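Data first, discussion second: the structure below is written as structure tokens.
Heads up, one of the protein chains got dropped from this complex, but the rest are sitting where they should.
Chain nomenclature is as follows: A, B and C, assigned in order of appearance, with residue numbering initiated at 1 for each chain independently.
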Amino acid sequence: MRKIAMAVSLSVFIAFLVATAFLIRPFGYPPSQMDDYIIENAQSETGTNNVVTAVVFDYRGFDTLGEATILFTAVAGVTMLFRRKRRE
Amino acid sequence: MMSKIVRTMSNILILFVFVYGLYIIMHGHLTPGGGFQGGAIVASGVALLLVAFGSHNLHKSLKERHLSILESGGGLIFIGLAFGGLATIFFYNFLVGSPIFGHIPPSGPNPGDIWTGGVIPFMNLAVGLKVLAGFSAILLVMALASSRKEVEE
Amino acid sequence: MTQGIPFNVPFLAVAALIGIAFYIILSQRNLIKLVMGLSILASGVNLFLVTLGYREGGVAPIYTHAPIERMVLPVPQALTLTSIVIAVATLALMLSLIIRIYRHTGSIDSEESRTMKG
Partner (left out) sequence: MDKLITHSPILIIAIPLLAAFLTLLIGRISEKARNVLVVVSLVFVEFLVIVLARDIYANGIHIYTLGASSPTLTIPEQYMVPVRIILQVDAMSIFMGIIAATVSLAAAIYSLSFMKEETGQDSFYTLLLLLVAGMLGMVFTGDLFNLFVFLEIAAISGAGLAAFRIRFADTAEGGFKYLVISSAAALVVLFSVGIFYAQYNLLNIAALAQVIQYTMLDKVALALLVIAFAMKLGSVPLHMWVPDTYAAAPASITAMLLVSSQICMYALFRTCFSLYGVTLNTATVGWIVIILGMLSMFVGATMAVLQTDVKRLIAYNCICESGYILLAVGVGLAVLGHPEALTTYGIAAMSGGIFHMINHALFEGLLFLAAGVLFYRAGTRNLNEMGGLAHNMKLTSILFLLGALASSGIPPFNGFASKLLIYESVYQFNPILAIIGIIVSIITLAVFVKAFFSAFTGQVLPKYKDVREAPKLMMLSMIILSIIIVFFGLFPGLIVDWLAHPAANALINQAEYINAVVGG
């Protein structure tokens, strides 16, 4: 029973994945309305030559804050899991 | 603890790893790299020490408590810089055009000027600090935990 | 679709990676292997994101000494960077939890280590 459910869900998932791979636009020719703006204006707006850094820290800086928070969360979680049992 | 050759070599190598990591962090706004990548490189140096000297020996000089303070500090600097733009808006790059890191590079390909980027170099530094402390703390704590023999409970 | 299948080989690689990952997650009982499956899943999704940004003949989006002005898209690279760090953080916490489970039950098999009933 469990095996059948697994096989069915797995095959449905793989069907989705393969469908995605075939239906998606050709590799190497992306639509780029949002990214073109960033490539053109990153230097004048943020003053950085590295456009990826401009995206990471300026255009999508909030994501980076979240990412740094996740790392912080993981550190807090790991140290919490291996804390000493009693306080000295 | 590994053999003497490994320990000596890692003592020498660690300097290069750290310097390279810091270079990657500080040049994040000009060349490939940035806070995350550089921080991960420095943390890999800590991993090297961990392998060479063993977690217990390393723990004598490097406490996870200090690392977590360093990490909180990095996080605070980062979120503080984001708050700094609050006069206009959160995450506003308020240093572009100002005397500190405020140069605006010429449009198009150019050789690069370190004095650009506004708050981005500071953010790189803060994130680099945070990532190196965070990864080192995770590595250290997990290495200590998996080598500790006695069961606590 | 117009360019035919060879152009989509990277996407097929993504599909293969994610499919393998789901097979591992659903079939394995060893918790470490389960975590490996999740890690492969994360790699597959990261590969997907980064392939989305490739532009034919483009260079890295960095203006310092850039040879030409045709650049690949920067946003997917930033997203991938974020998602890689997230994957590492999750991985660390999962492995720590497995160490905890092992200390309590002496096993990392998902059937044997089970302490509660459904």
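For this structure, a couple of remarks:
Here, a residue touches a chain if its C-beta (ideal position, glycine included) is under 8 Å from a C-beta of that chain, and two chains touch if they have at least 3 such contacts.
All values reported here derive from a predicted model rather than from experimental measurement.
Across the entire complex, contacts from the unshown chain go to A, B, C.
Interface note: of B:Leu15, B:Leu76, B:Ile100 or B:Ile114, the residue touching the hidden chain in the full complex is B:Leu76. Mapped onto chain B, contacts with the missing chain fall at residues 68-69, 72-73, 75-76, 79, 82-83, 85-86, 88-93, 153.
Think of the hidden chain as still there; on chain C it touches residues 18, 25, 31, 34-35, 38, 41-42, 45, 48-49, 52, 73, 75-76, 79, 82-83, 86, 89-90, 93-94, 97-98, 100-101, 104-105, 113-116, 118. Although one chain is not displayed, chain A still touches it through residues 16, 19-20, 23-25, 30-35, 37-38, 41, 58-63, 65-67, 69-70, 72-74, 76-77, 79-81, 83-87.
By definition in this document, only the chains that are shown with their structure count from here on.
In terms of their C-alpha centroids, the spacing between chain A and chain C amounts to 9 Å. If you average the CA atoms of chain A and of chain B, the two centres end up 20 Å from each other. Each of the following residues of chain B touches two or more other chains: 30-32, 105, 108, 110, 112, 131, 135, 138, 141-142, 145, 152-153. In chain C, the positions touching at least two other chains are 60, 62-64, 81, 85, 88, 92, 96, 99. Per the touch definition, chain B reaches chain C in the complex via residues 30-32, 36, 105, 108-112, 131, 135, 138, 141-142, 145-146, 151-153.
Contact residues on chain A toward chain B in their complex (touch as defined above): 43-50, 52-54, 56-58, 61-62, 64-65, 68-69, 71-72, 74-76, 78-79, 81-82, 84-85.
Of all residues in chain C, those touching chain A in their complex are 1-3, 5, 7-12, 14-15, 18-19, 22-23, 26-27, 51-56, 60-64, 71, 73-75, 77-79, 81-82, 85-86, 88-90, 92-93, 96-97, 99-100.
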